[in-house]
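A protein chain is absent from this complex, but the other protein chains hold their places.
Moving on, here comes chain A:
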Amino acid sequence: MLTQQPLLPLPTAPEPVAVRPARHWRLPRLPAAGRALIALMFPLALLGAWALATRYEWIAPQILPSPTTVLSALTELAQTGDLARNALVSFWRVVWGFGLGAALGLLLGVGFGLSSLLRDYVYPLFRAVAQVPVLGWLPFLILLLGMEEALKVVLVAKAVLVPVAINTDQGIRSVPPQYLEVARVYGFGRWQQLTRVILPAALPGIWNGIRYGLTNAWLALVAVELLASSEGLGFLIVYGRQLFQLDVVLAAVVIIGGVGFVLDKLLSVIEKRLLRWRREAF
């Protein structure tokens, strides 16, 4: 019998590939001051254009007050406590509305995702109701709930519920069936399947819904306060407009934009932590 030696040595164990350590920050490529300058390039340009436009009165100062006027309006609002009071009122409305809407939206989305019965019977109606903009419900809800806090909270909650429910449903329906087979092989019960496979796998979708929801909450709140409120940041805009104090209007706009930006930033920080297992494409 003829046994032949292999011509080539058998492959040996490949060296374990060095993996990128799980690091959640990037090395700075520029000194901090340089990076801040780049980040502020567009905001500063806008501010410059605004200052020039008022300086040379390209737009009437009654319509577009100068940045310094707006700044002094802001300081005044801050000193009298009007700013803090109104901002706090708006803040709590968003907190309650967002909490309520996100919780209900999650429940509804999980229901749609898991139960074909619920999807068949309730989902079409849900989509139809979702098509009506928040303000479409306003006249009816004013009569039903009055002008008090409940009205704002309900409308904000509606604005949050819709994207959260839709994205949760989508996220759950796109869970790969292969993962559920793994769960069956290891004898997962229904609760384990939900909490250890379905929800984590759907989390990127759910999280998208929550981010949309928070943005929507803030937009809906300001809209509702513009139309039906006697306090809050939206009301501050109405108040300023009625007195033709455009500096107050713009001060409120700056604050609303700033708060919205901070809220979104906050969520993206949480997202970095929550979805750290995802490889970032860019």
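By our rule, contacts are C-beta pairs under 8 Å (C-beta built on N, C-alpha and C of every residue); 3 or more make two chains touch, one makes a residue touch a chain; residues count from 1.
Note that in this section contacts and distances are computed from a predicted model.
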Name check vs UniProt for the chain missing from the figure, options "DNA utilization protein GntX", "Sulfonate ABC transporter ATP-binding protein", "Molybdenum transport system permease" or "Response regulator", returns "Sulfonate ABC transporter ATP-binding protein"
Where A:Arg85, A:Arg119 or A:Arg196 are the choices, the one touching the absent chain is A:Arg196
Among the options A:Val182, A:Leu227, A:Leu243 or A:Leu266, the absent chain makes contact with A:Val182
Even though one chain is not shown, chain A touches it at residues 1-7, 10-14, 16-17, 19-20, 22, 176-179, 181-182, 184-189, 192, 196-197, 200-201, 203, 276-279
